[in-house]
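The complex appears here minus one protein chain, its other protein chains still in place.
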Amino acid sequence: MVNPVLLIAVPLGLAFAIPLLALLSKAAARYVPPVASGFNLIISLLLLPEVLHNPAIVSIGGWQPPFCISLVAGPVGVLFAAIIALAGLLVSVYALDYIREGATGKYHMLYLFLLTGATGVVLTGDIFNLFVFFEILCISSYALVAYQGDRSGIESGVKYLIQGAVGSSLLLIGIGLLYGQFGTLNMADLAEKIASVGSMSLFVPMVLLITGLGVEAAIFPLNAWLPDAHSSAPSSVSAILSGVAIEVGLYAVARVVFTVFGASSIFLFLAFLGVLTLLVGEMCAFSQDNIKRMLAYSSIGQIGLILFALAIATTHGVTGGLFQLVSHTLSKALLFLAAGYMIYRAGSMEISALEGMGRKMPLTCFAFTIGAFSLVGLPPFIGFPSKFLVVRAALATQETIFIVLISVALLGTVIEGAYFFRVVQVLYFCGGRHEKSSNTIKKEESDPPAGDAPVTALVPMFVFVALIVIVGVYPRLVTDVLGSAASELLNRLDYIRSVFT
Amino acid sequence: MRSGIAIALLAIVALGIGLALAKVPFGGPKTEVGRHYVDEGVEETGAANIVTSVVVSYRGFDTLGEVTVLFIAATGLGAVLSTGRKNAASEKEPASLVLHTGCRLLFPPILIFGAYIFVHGHLSPGGGFQGGAIIASGFLLIYLGCRERRISRTASGLAESLGGLVFVAIGLLGLAFGSHFLSNFLPRGTVNTLFSGGIIPIIYVAVGFKVGSELAGIIDNLIEEG
Partner (left out) sequence: MSLLNNYAYYAGAFGLIFIGLYVILTKRNLIKVIVGLGILDTGVNLFLICLGYTSKGTAPIFSRAGLDAELMVDPVPQALVLTAIVIGVAVLALALSLAIRLYQHYGTLDLRKIREQRW
């Protein structure tokens, strides 16, 4: 069996080696992230069948837990690692041509570090190690948002950084309180000791941890940074932030709530928070003119839906939540990638400037439309079985409160459909008039290249489209993996036992 | 108004933290994990400084992450500042002879002191990060006192990358020879001598070089900006 440490160590080593490679050949730096993500994808797909029922516990340094840091490569961890690697690979292929100006070597280093941080967060079994890899993820995303150095990027970067740094300090205080009371940092050991004390006496550390992790997970009201950051960043960065970074943040929240604390009494509160996030996100998205800001608010809405599904806390609910998460990663990344070239061609981020783009860039707009339909939840795309699973899980609980909440969530879906259909209508059914608006972005050449997006952008987009359609038509391909992942998240005792044997 | 809301919010948080702190005794006996490290640490890792053996050996993965974070910050800072306008070289007064000579005289002892700190990290208080910070302060002294000297960007970039690569490579060698990532596959040696502790001094030397060149690079970027 392959050692799961390679999933973290090899991309890290390759990222450290990029400056050395850049000395040999200037253009070599942009091929390193696809190679590293491809390697990660292969390793995680090889690991996945083996860890489906027995998580692989790897201790770093050869010591016994809890005296060492252990990696817990269970179905959740390896599934997330595979998704991070897949999205990372496709977006890095897109970035081969998209990132052309500025210090490109540094972009690729930061990008690879973001993916490494995300993989580390999902695989670790130690709470301080979670903090360290979480910081790797956050700091590389601050730097990537501000990467282009333009006015909106730097402003968004500063606001994101300050909110994120305050969140991390709160997270560290929470970890300190836990260590002071229980004397261990290993998540399974903490879970065992917390089980004997009862989780409600640990209200303050739990709130601190959820708040600290929730800033990155974009839970309302901690998500003020997200619309600015995701809309001002370059489109490949927006794709990976919306597709990977906030999902990994939500995974961290779920891991802390389910496994470490086992706090069944706050699930209802989290469900309310999820629906509130959903409503705020969808309603703000509806009123947007800027397409990337609209997509960013839509990300907030989807995170709210995933949080609600996870807070249902039955096997069906968590499976639905994880399925919705996978579907969001694929669809939202596709939407941002397509929007990137549409904006470049139109010269502006306003939706009205994209009129008639369906004729000028047929393939890109087709991909965008597929992504939009999938996010809204139309069959035969992946959004449909995932949303259906969530609704069915909410109805199966037989409690009125969840039925009320899911109806509110469906209202949010209707609003989502409204604004996405409006964009699709602008793309295809309006005339070819092209209005100049005040929100133009600076371009290097005088005219953008005619025709569709280049091949390096179309290939990843259509791989996303293919995955969306295939998994949408045959959801059985992924549901048993998701089911094992859900049961790993929910069964604390199995987790504790597997780490200590 | 805004400060009133802030104070109210902080008062609520303070109340919560006060309640939580009641369960965390101050000055109580060591935790089980701490006791294990202090009792068994010298035999298991060979280093006399238990904090070093915790940082590098027992929790070495955190140190790898920390080194990565510093690298990311230095890279991000370089990327953000490289897109800006460079201010025209302002004519500042050259430093006086006493300042100039004093800085040049102090620079080598500071470097040696920093190197001493990170080479002896496993024997006395100190380590890679502390020694690297001292080395960077020596470079800062040179930048402030003798303005015409600069370190070459390629040399510091090379030192950073090599330091990180050496750390990851030692981890992978531990995987190959010891069947665990970052396992201590070199002989432990006798306690309290320079060549004890297995891989610990090697990792700390790599970290010392890396942190020193990284912080010096950050200072260089910031000083050149303004």
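The chains carry the letters A and B, assigned in the order they are written, with residues numbered from 1 in each.
In this text, contacts are C-beta pairs under 8 Å (C-beta built on N, C-alpha and C of every residue); 3 or more make two chains touch, one makes a residue touch a chain.
This structure is a prediction, so every number in the text was calculated from the model and none was measured.
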item	value
Identified contact with the non-displayed chain, of A:L21, A:A165 or A:I415	A:A165
Option from A:G102, A:G176 or A:G262 whose C-beta touches the chain left out	A:G176
Contact partner of the left-out chain, one of A:P55, A:G120 or A:G157	A:G157
Residue numbers in chain B that touch the chain omitted from display	2-3, 6-7, 9-10, 13-14, 17, 21, 24-31, 33-35, 37-39, 41-42, 48-51, 54-55, 59, 62-63, 65-66, 69-70, 72-74, 76-77, 80-81, 83-85, 123-125, 127, 129, 191-192, 218, 221-222, 225-226
Hidden partner chain, residues of chain A it touches	128, 132, 135, 139, 142-143, 146, 149-152, 154-158, 161-162, 165-166, 168-169, 172-173, 175-176, 179-180, 185, 227-228, 231-232, 284
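Just so we're on the same page, only the chains that are shown with their structure count from here on.
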item	value
Centre distance in Å when chain A and chain B are each reduced to the mean of their C-alpha atoms	31
Of chain A, residues touching chain B in the complex	3, 5, 9, 12-13, 16-20, 23, 58-63, 66-69, 102-103, 106-107, 109-110, 113, 116-117, 120, 128-129, 132-133, 135-136, 139-140, 142-144, 146-149, 154, 157, 173, 177, 179-181, 183-185, 201, 203-205, 207
Complex contacts: residues of chain B adjacent to chain A	16-17, 19-21, 23-24, 31-34, 36-37, 44, 57-62, 64-66, 68-69, 71-73, 75-80, 82-84, 154, 157-158, 160-162, 164-165, 168-169, 171-172, 174-175, 178-184
